[in-house]
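One protein chain is absent from this view; the other protein chains keep their places.
The chains carry the letters A, B and C, assigned in the order they are written, with residues numbered from 1 in each.
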Amino acid sequence: MEYQSILNSIEKEASYKESSGNVASYIPELAKIDPNKFGMHLYCINSGHYGFGDQQERFSIQSISKVFSLTLAMSLLNDDELFKRVDVEPSGDPFNSLVQLEYENGIPRNPLINAGALVIADILISTLDNPEEKFLNLIRTISDNSEININPKVFQSEKKFSHRNAALLNLMKSFGNIKNPIEAVLDLYTFQCAIEMSCKELATAFMIYANSGKTLFDDTQMISERKVKRINAIMQTCGFYDEAGEFSFRVGLPGKSGVGGGIAAIHPGQYAVTTWSPRLNPKGNSELGMFALERLTTLTGFSIF
Amino acid sequence: MEYQSILNSIEKEASYKESSGNVASYIPELAKIDPNKFGMHLYCINSGHYGFGDQQERFSIQSISKVFSLTLAMSLLNDDELFKRVDVEPSGDPFNSLVQLEYENGIPRNPLINAGALVIADILISTLDNPEEKFLNLIRTISDNSEININPKVFQSEKKFSHRNAALLNLMKSFGNIKNPIEAVLDLYTFQCAIEMSCKELATAFMIYANSGKTLFDDTQMISERKVKRINAIMQTCGFYDEAGEFSFRVGLPGKSGVGGGIAAIHPGQYAVTTWSPRLNPKGNSELGMFALERLTTLTGFSIF
Amino acid sequence: MEYQSILNSIEKEASYKESSGNVASYIPELAKIDPNKFGMHLYCINSGHYGFGDQQERFSIQSISKVFSLTLAMSLLNDDELFKRVDVEPSGDPFNSLVQLEYENGIPRNPLINAGALVIADILISTLDNPEEKFLNLIRTISDNSEININPKVFQSEKKFSHRNAALLNLMKSFGNIKNPIEAVLDLYTFQCAIEMSCKELATAFMIYANSGKTLFDDTQMISERKVKRINAIMQTCGFYDEAGEFSFRVGLPGKSGVGGGIAAIHPGQYAVTTWSPRLNPKGNSELGMFALERLTTLTGFSIF
Partner (left out) sequence: MEYQSILNSIEKEASYKESSGNVASYIPELAKIDPNKFGMHLYCINSGHYGFGDQQERFSIQSISKVFSLTLAMSLLNDDELFKRVDVEPSGDPFNSLVQLEYENGIPRNPLINAGALVIADILISTLDNPEEKFLNLIRTISDNSEININPKVFQSEKKFSHRNAALLNLMKSFGNIKNPIEAVLDLYTFQCAIEMSCKELATAFMIYANSGKTLFDDTQMISERKVKRINAIMQTCGFYDEAGEFSFRVGLPGKSGVGGGIAAIHPGQYAVTTWSPRLNPKGNSELGMFALERLTTLTGFSIF
């Protein structure tokens, strides 16, 4: 079966599904989104672009940005330096829990939970001049689109409700694992979360993880093949908050979700695939997105396992 | 490079390595093992058997048996029935922690931690007549060796030091998630842990996970392809206690370790591979085994990512 | 105001109160009790007995027995020996939580939570021949009533639902803090909980804590004055599960409650006072009992503070 007809059949199946999930509400600006948006895009190494629905409409990538910031940090630092400040183990607790951080002396479990992404942001500030610009440049380059940008309203809205992230930062600072001022770290982190991309742009960007670290359109090596494998391994075990096992179990691909309703995943050597549907399940992952990706690996007949 | 020469070079590299880990000591009988034992075996779908060292000497498979009991349970029950009694999420806590179990009302995080394997044992007792025999039969069948058996001294020794597992069982029983008498469950669980296999036998048995659920030697479908993918996904995220991420990160293969010093892993569609070295790192996984497997995926140039 | 008129006015006030609490239901035999039973008894050092309602009807003393077993253990061992096996700090968690026990390596927070009382029972078994008999003798002596006994139906019923206590025992045994067989400890513990006493008998028994360790009726020194102060200090900080602070705050007397609906408290040098009403508040303490004791210290105008 060919990818477009698989995607068409997923779109059709999804239309029969009742989705009862709610849109993320803790950031007021995100709560305004139309809950019925739904798009999917698959970018195949060998045969190009496929998709349906709202695949070209931009949405807030939120936590999916953590994969890009990890990529940027890994391209700048060696692994020993980086991974003594953030671990690579899955987290058994909900995504923003302070408990585990306290038990483990301010070292976050992995770079894809909030605490870990905040440490990565702190590292980028210490390493780069103008990290916001460098971060945006990376995304624009790998998605081959210089117009990608943040949504300033989402940035402002999110900044106002970041007390829990400020708590994480202060706790890690008390353990010596945050080097820059709290406000600066919070600003960079909120900036990266507020970036908007469409399913198509996001799939284009995620191609570097399916394509051994190289962009497909111009074959630029953005990060070494070895490091890409590590990023994929981290996405596999840690990409879906407290549902990483469920996703690995049902879908079988490395990936990352965001509370904006987006999911990006890859099949190494085959394709990058993205979905967007703002209704979230109780664990904070897109309900329809999880369904669509499960159907994809079922209908194509292969996951990485 | 050909597998045997890769394995030879791993054996050589390992001989230069200082291993400071200790043999598991909480089970007196296991503490008697020669800490310098070291063997490795790779069983390739296309090209057969490779190995070195103590690859034909039997050792206590311990927690590796959890993969077999999960396989047996999944072959008997449908997923909905099974996975409402044990979850499939990685566990952020050490392998025998009661804390998480209490927070989650007696539902273990996954079938590869002690609590989860005890629930699986309880399920097998409820479903099968003579579960010990059926369990042993499964292993003998897939490893093509009818002489595999338990070590009765290890069984006795382990039974005497099972207070923590009894605590887990009682706690789960208080939540209604254990249906049979505590003693019966503890007996089956201790029985499965006390089974002894060599690296070669274990690799032969694990071939079913690399070969879509079929034995390689006689092509019997032991469990459906879809279920094998699920087992592999669970091994990927949960197979190494609190080091699942590190293993995924360094090795990139689904696998399972045991405190007897064994590790079994697979590359779907390629090979099953096993190591044995009794010295454990502080997280309870074989130090030299982790090293050997990391070298294997580095030297062969591919992991699943 | 004289004690009997104070008690009368408390009885009247209580009759206007709507009590919405439920009778303890986890032990089937206890769930059968008439929820509207209500009695109170005050035994004054100088002026004798006062009371109202069902003050002479026996009820299951349950956890109140922990004070008597602590008393027996303290009369047999010196403090250093005893308090290295159980701490004297209040517990921030619900009364039967395993979490804290695991974090603190099998040493219970205090002797008035289940885990601590189980350690005390273990100590009594190690120290005494026939501990059940000795325990019963102590209670019969200090309550001046040789007919006090257990309710065998409650004992049987409770024994069947003791998985959580068995979990605590196994966990502590894994840390080496239980020396005797699990069953034996569970038997003694369940025995002590199943004892039945009336408010009047309980107040007579508790007089030793108000009267410097001596029975009032025949002036026998049952335990040293210094040790009684320690017991009272422990009741003050640890006697009411997760409501010790609330009780200290509202009532201001050392005391102990049980899920059978009883509460026993003392004002050192003044009186012992007991209440019985089976409806429990959400924290597991008798709703009307808490109210009655609060009114008592308000109307008499003194607490220990």
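To be clear about the criterion, a residue touches a chain if its C-beta (ideal position, glycine included) is under 8 Å from a C-beta of that chain, and two chains touch if they have at least 3 such contacts.
Remember, it's a predicted structure, so these values are computed and weren't measured experimentally.
Taking the full assembly into account, the omitted chain touches A, C. Of the listed positions C:Ser19, C:Gln55, C:Ser69 or C:Gln100, the one in contact with the omitted chain in the full complex is C:Gln100. In the complete assembly, the contact with the undisplayed chain comes from A:Leu168, out of A:Ile27, A:Met40, A:Leu168 or A:Ile304. Considering the whole complex, the residue from C:Ile61, C:Ala244 or C:Ile263 that touches the absent chain is C:Ala244.
By the touch definition given at the top, chain C reaches the unshown chain through residues 87-93, 100, 109-110, 228-230, 232-234, 236-238, 242-246, 248-249, 252, 254, 268, 303-305.
Those residues of chain A that touch the chain absent from the view are 97-99, 102-103, 163-164, 166-171, 173-174, 182.
The rule is simple: only the chains that are shown with their structure count from here on.
Shared contact partners of chain B and chain C: not a single chain qualifies. Over half of the residue numbers at the chain A-chain B interface are used by both copies of the sequence. If you average the Cα atoms of chain B and of chain C, the two centres end up 48 Å apart.
Centre to centre, using the average C-alpha position, chain A and chain C are separated by 55 Å. Under the contact definition stated at the top, not a single residue of chain B touches 2 or more other chains.
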